[in-house]
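One structure coming up, written as structure tokens, with questions to follow.
What you see is the complex with one protein chain gone and the rest in place.
Each chain gets a letter, A and B, in the order it is written, and its residues are counted from 1.
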Amino acid sequence: MSETNTFILDDQEIPFTPGQSVMQAALSAGVFIPHLCYHPEFRPHGSCKLCTVKINGRPATSCTTPAAHGMEVESNTPEILDKRRTLVQMLLVEGNHFCPSCEKSGFCKLQALGYELGVMTPRFNLLYPTRPVDASHPDVLLDFNRCILCELCIRASTEVDGKFVFALSGRGIKKHLVVNAESGRLADTNFSLADKAAQVCPVGVILPKRKGFAVPYGERHFDDAPISAHVDEFKPVMPGQEGRS
Amino acid sequence: MNAPRKLKVATTSLAGCFGCHMSLLDIDERLLELLEFIEFDRSPLTDIKHCGPCDIGIIEGGVCNAENVHVLREFRANCKILIALGACAVNGGLPAQRNHLDLRDILAAVYVTEEGLVPGTQIPNDLELPLPLNHVHPIHEVVNIDYFLPGCPPSGDAIWKFLTDLLAGHTPRLGHGLIRYD
Partner (left out) sequence: MKNSDAIGVVLKRHGNDGTRLMQILRETQEALGWLAPATLTVIAAGINWPRSRVESTAGFYSFFHTEPLGRYRVLWSDNITDRMLGNMDLMQAMCEKLWLEPGRVSADGLVSVDTTSCTGMCDQGPAILVNYRAITHMTMERINQMVELIHVQTPLAEWPAEWFKIEDNIRRADILLTNTMAPGEALRISFARGTATEVETSFSERSWHESMQASDIGASATLDEIKKSALRGRGGAGFTTGLKWEACHNAPGRTRYVVCNADEGEPGTFKDRVLLTRQPDLVLEGMTVAAFIIGASKGFVYLRGEYRYLLEPLNAVLAKRRKLGLLGENILGREGFNFDIEVHLGAGAYVCGEESALIESLEGKRGVPRNRPPYPVTNGFLNQPTVVNNVETFASAALIAAKGGDWYRSFGSARSTGTKILSVSGDCERPGIYEYPFGVTVRQVLEECGAHDTQAVQVSGPSGICLNRDEFDRRIAFGDVPTAGAFMIFGQQRDIFEVVRNFVHFFAHESCGFCTPCRVGTTLLKNLVDKIADGNGTRTDIDEIFHLNRLLQTTAHCGLGHTACNPLLYTLEKFRPAYERRLKLLKFVPAFDLDAALSQARQMTGRDDAGAHLEPQSEVAQ
């Protein structure tokens, strides 16, 4: 065990194993850094930018930056929290997020981060995009209104399921999720409810049918405590990270 | 020491369901405590029709028609601070789910092409009726809003915490469980 592998995160000393990102090291140490596109079982993506921190005074995504000894990392500063709040607000106005009618409410990471960061308003004018749902599949509903383009379903379907069911098309604000079928319908893909891709959506896009609102208010995943108190759920399990000393 | 002047509070519901007002009543007996510090001006609770100069205006619901605009402007012109109360005021809520449809198609579907309409039914054009806007807007898109309290509805406890913070001169802060979007 090397004593020299540590960095400072908001005045706290964080140990890391070489090869870990700043995010992985922080989560392993029980310190939460907000994120949406990061998932402990997948390679970092760096697109949502919620995990932006300042490393030695320069902004960087903590999920893609390798930890290095002696780094000074700022995370919970008013300046960075304001930026994260604005990023959540951007996502809230970009899609159609109506929590009262969403089955994922109480389980949704975007919502939980909104609570964590104290986002009381979407702030900007809402874009209200038109995004028809895809209800073609017998077991799964796709509600694109809530998509935040984190690409977790794409990565899961590609890397774990080996099915390539999901991909992105379009560009910029018109970027959107598509499925692997000439018809554009999920029913015409080989997608299954058992796929990893069906389990990873942080918001309410990929939903099992006939199972909505199964858990009462008060007992839902993030009802008990803020997402930051759920930090253990996000600890890295990347192959090669465990068992290093 | 003199008792401080009671703060004047006005409330209204625009394109809302009055659920947020019901939630306001859900603060139960604390309402009496609240009334030691505030008095209501225009509100469904008082039936006063127009808003006078107020310290606090509380708006439930989004903006879906011309009348909503007039009421909201009246509140903005008279209230020192304006609070968006509940999901519909904050992001349009349920009524805004019509926003991806063309209003003309909606009116035609409801009043002209829908099956089972009484023959001769037409789109209402009574001058007393406010015209609907092409889209539903959250209230911060129409006037400047000072505070937002989301929730569908926000709980009585959330409203209590929010108002008591405000009355005590604090920027309202809702902790876990009180800040909710659903």
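Here is the rule we go by: a contact is a pair of C-beta atoms (placed from the backbone, for glycine too) under 8 Å apart; a residue touches a chain by one contact, two chains touch by 3 or more.
Bear in mind the structure is a predicted one, so any value in this text is a computation, not a measurement.
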Residue in contact with the excluded chain [from B:16, B:132 or B:153]: B:132
Identified contact with the non-displayed chain, of A:29, A:81, A:160 or A:178: A:178
For subunit B, the residues touching the chain missing from this view: 66, 69, 73, 76-77, 102-104, 107-108, 123-125, 127, 130-135, 137, 141-144
Residues belonging to subunit A that touch the chain removed from view: 44, 46-50, 52, 59, 61, 64, 83, 86-87, 90-91, 93-94, 124-125, 127, 148-149, 164-175, 178-184
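Please note the rule applied: only the chains that are shown with their structure count from here on.
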Computed distance of Cα centres, subunit B from subunit A, in Å: 33
Contacting residues of subunit B [partner subunit A, same complex]: 84, 87, 90-94, 96-97, 99-100, 135, 138, 140-141, 145, 147-150, 152, 173-174, 176-177, 179-182
Complex contact set, residues of subunit A against subunit B: 92, 96-102, 105-106, 111, 114-115, 118, 120-123, 125-126, 128-131, 223, 225-226
